[in-house]
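Just one protein chain is left out here, and the rest sit where they should.
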Amino acid sequence: MSTKTNMVAPPEGVVGEGFFATKLNDVVGLARANSLWPLPFATSCCGIEFMATMASHYDLARFGSERVSFSPRQADMLMVMGTISKKMAPILRQVYEQMSEPRWVIAVGACASSGGVFDTYSVLQGIDKVIPVDVYVPGCPPRPEQIVDGVMRLQELVKTESTRRRNSPEYIELLASYNL
Amino acid sequence: MAIETAIIQEKIEQKFANKVSNFGMQKDVFSFEVTSDSIREVILFLKEEEDTNFHFLTDLCGVHYPDNMIDQQFCVVYHLHNWIENTRIRIKTYLNGAQPEIASISDIFLSSNWMERETYDFYGINFMGHPQLKRILNMDEMVSFPMRKEFPMEDNGRTDKDDRFFGRTANC
Partner (left out) sequence: MSELLLPPEHRYAKIINEKRNDDGSEYSILNLGPTHPATHGIFQNILLMDGERIVEAEPTIGYIHRAFEKIAENRPFYQITPLTDRMNYCSSPINNMGWWMTVEKLLDIEVPKRAQYLRVIVMELARIADHIICNSILGVDTGAYTGFLYVFQFREKIYEIYEEICGARLTTNMGRIGGFEREWSDEAFRKLDVFLEEFPVAWKEFENLFERNRIFIDRTVNVGPISAESAMAYGFTGPNLRAAGVDYDVRVAQPYSSYEDFEFIVPVGKSGDTYDRFCVRNAEVWESLSIIRQALAKLPEGPYHADVPEYYLPPKEDVYTTMESLIYHFKIVMGEVPIPVAEIYHPVEGGNGELGFYLVTDGSRTPYRLHFRRPCFIYYQAYPEMIKGSLLSDAIVILSSLNVIAGELDA
């Protein structure tokens, strides 16, 4: 029986005797991408699919999300799973504000992406009305494979992100457009 | 073994004569109507009288009939259940459309506390004597009562959906 574990490939760089020269952005991106700690903001049915993703069959922990953090300060990515109603929106915003940079947001499910089936007076039609979102995972509820795919896409985003992005004028403008 | 509906009807009519009306079996649940000022007495009677013994409140909800006469626009529906005789009963009261109010039964049945709050939240029916009548499911700041028929389902302020594609404009 062969054990084929896919190790994460090192970034491009110059290898020499006892040294490896590469760009700081690549190394930092690699480290961040493979150790994203999620904050599961599970509100409804998508939360149960998240539980299935964290369980042993579809194990999200092998992507680096071994420790789910419920404290916003210690989490990297906010996974919003489930319907966010207008009553809940200020709380979601407060949780997002408490997260420290760098932070990413995944909107899991149709309700978090755009309100889903519930086009009503009490449901927020998508969390991007209150916080900036990086990855949208459609589905009602999305299969665990789709949630894992969403996390992998986020990993690609994180790997290629510049370390200066959080101070750049575009990012500050993005946050200002949400009044953050 | 169920209680005969004739016996229930007789007992209630005997005590409350002109306040109750419209007895009948709706599919498999025996139901009748009560005037809104005597609802507490009727429910207390049904609970404590040993022949009827409807000791469990299954459900309490409201219905809005804007097309009825002004005196009958809101309806509060109570479902009671007697587990020992396995009989259900439905009681309906009609309320005034402009000022719907009715006595609360939250001291008779503890489970009606939140059910009455939900009915108030959705329809604006005032339950007099309720310990904490405030909104339960919607936001506290909301002023209108969303389950009334005139209130629209969709949020009018939403920007990402175009009503034309949902068939909800004046032309469709």
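The first chain written gets the first letter, and so on, giving A and B; residue counts start at 1 in each chain.
Operating definition for what follows: contacts are C-beta pairs under 8 Å (C-beta built on N, C-alpha and C of every residue); 3 or more make two chains touch, one makes a residue touch a chain.
All figures in this text were calculated on a predicted structure; none of them were measured in a lab.
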With the full complex in mind, choose from B:K15, B:R40, B:H55 or B:K161 the residue touching the hidden chain. B:H55
Where B:K15, B:R40, B:R90 or B:K161 are the choices, the one touching the absent chain is B:R90
Listed residues A:L36, A:L60 or A:V95, member touching the removed chain: A:V95
Considering the whole complex rather than only what is displayed, give the residues of chain A touching the chain that is not shown. 41, 43-45, 47-49, 51-52, 55-57, 70, 82-83, 85, 87-88, 90-91, 94-95, 97, 117-118, 120-123, 140-141, 143
In the whole complex, what residues of chain B lie against the chain that is missing from view? 26-29, 31, 55-59, 61, 63-64, 77, 79, 83, 86, 88, 90, 109-111, 113-115, 118, 122, 135-139, 146-147, 153
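FYI, only the chains that are shown with their structure count from here on.
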Residue numbers on chain A that touch chain B, as the complex places them: 86-87, 114-115, 119-123, 125-126
Residues of chain B that touch chain A when the two form their complex: 138-139, 146, 151-155, 158, 160-161, 166
